[in-house]
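For this view, one protein chain was removed and the others were kept in their places.
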Amino acid sequence: MIRPAPAARFRPGDAVRVPDLRKRGHVRTPDYVKGKRGRVTGVLGEFPDPESLAYGGAGLPEKPLYRVSFRQADLWDGYEGAPGDTLHVDIYEHWLEPAE
Amino acid sequence: MSGVHDMGGRREEFGPVDKSQHELEDWERIADAVNYVLNAKGHKTTDEMRRAIEGLEAYREMSYYERWAAAAEKLVVEKGLLTQGEIDERAAALEKRWSGG
């Protein structure tokens, strides 16, 4: 953890899914993880919300930001590499939902 | 839904990585620095800059610092710090001066 995140909903080890919120405009969640399942590996802290900052807002309330890992084989059809290959993306809390 | 800037995984669109390096021109250093100074002084934020860059119609055709310059211009006009007219006029005057006119 880099900054405190007292209100963080998820913890390292939690299985999560990235919903496709179909938001227009500026977001920091790459398209390729939308609809995919991953696992929280770290809570980075609370940071101003970029979707507010991008339009002149104050970025409040701040959003917990997580390190989420994905299996590469889950992201790309026909991925060529080792079964243990992973991809790590920083994702704000409102872009995560619990997964089984 | 994904924008032109959201490039992760669009591998079929691009070939090998070109590892050549261009020598930075002075105007690129200025574009870089002006953006940092405007951020530092609270005139704009990194995410406004990203949003402005993502909205550039010619995103794919522009070089990296062309995007920065264009987005900075867009934002200072949007925020009412400068007018489009005065920027156009000054840029034309600079071009004219450099061409010896």
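As written, the chains take the letters A and B, and residue 1 is the first residue of each chain.
We take it that a residue touches a chain if its C-beta (ideal position, glycine included) is under 8 Å from a C-beta of that chain, and two chains touch if they have at least 3 such contacts.
Keep this in mind: contacts and distances are computed from a predicted model.
Between the names "Carbon monoxide dehydrogenase", "Tripartite-type tricarboxylate transporter receptor subunit TctC", "nitrile hydratase" or "Putative serine palmitoyltransferase", the one given in UniProt for the chain missing from this structure view is "nitrile hydratase". Touch with the hidden chain on the side of subunit B covers residues 5-11, 13-27, 29-34, 36-38, 40-41, 43, 50, 53, 60, 63-66, 68-70, 72-73, 76, 81-82, 86-87, 90-95, 97-98.
Against the chain not shown here, subunit A presents residues 2-3, 28-30, 32, 44-45, 47, 50, 65, 69, 72, 75-76, 79-82, 84-92.
We adopt the following convention: only the chains that are shown with their structure count from here on.
If you average the Cα atoms of subunit A and of subunit B, the two centres end up 28 Å apart. Taken in their complex, subunit B has these residues touching subunit A: 1-2, 6, 8-9, 45-48, 50-51, 54, 79.
By the touch criterion stated above, subunit A contacts subunit B in their complex at residues 20, 22-26, 30-32, 50, 53-56, 59, 75-76.
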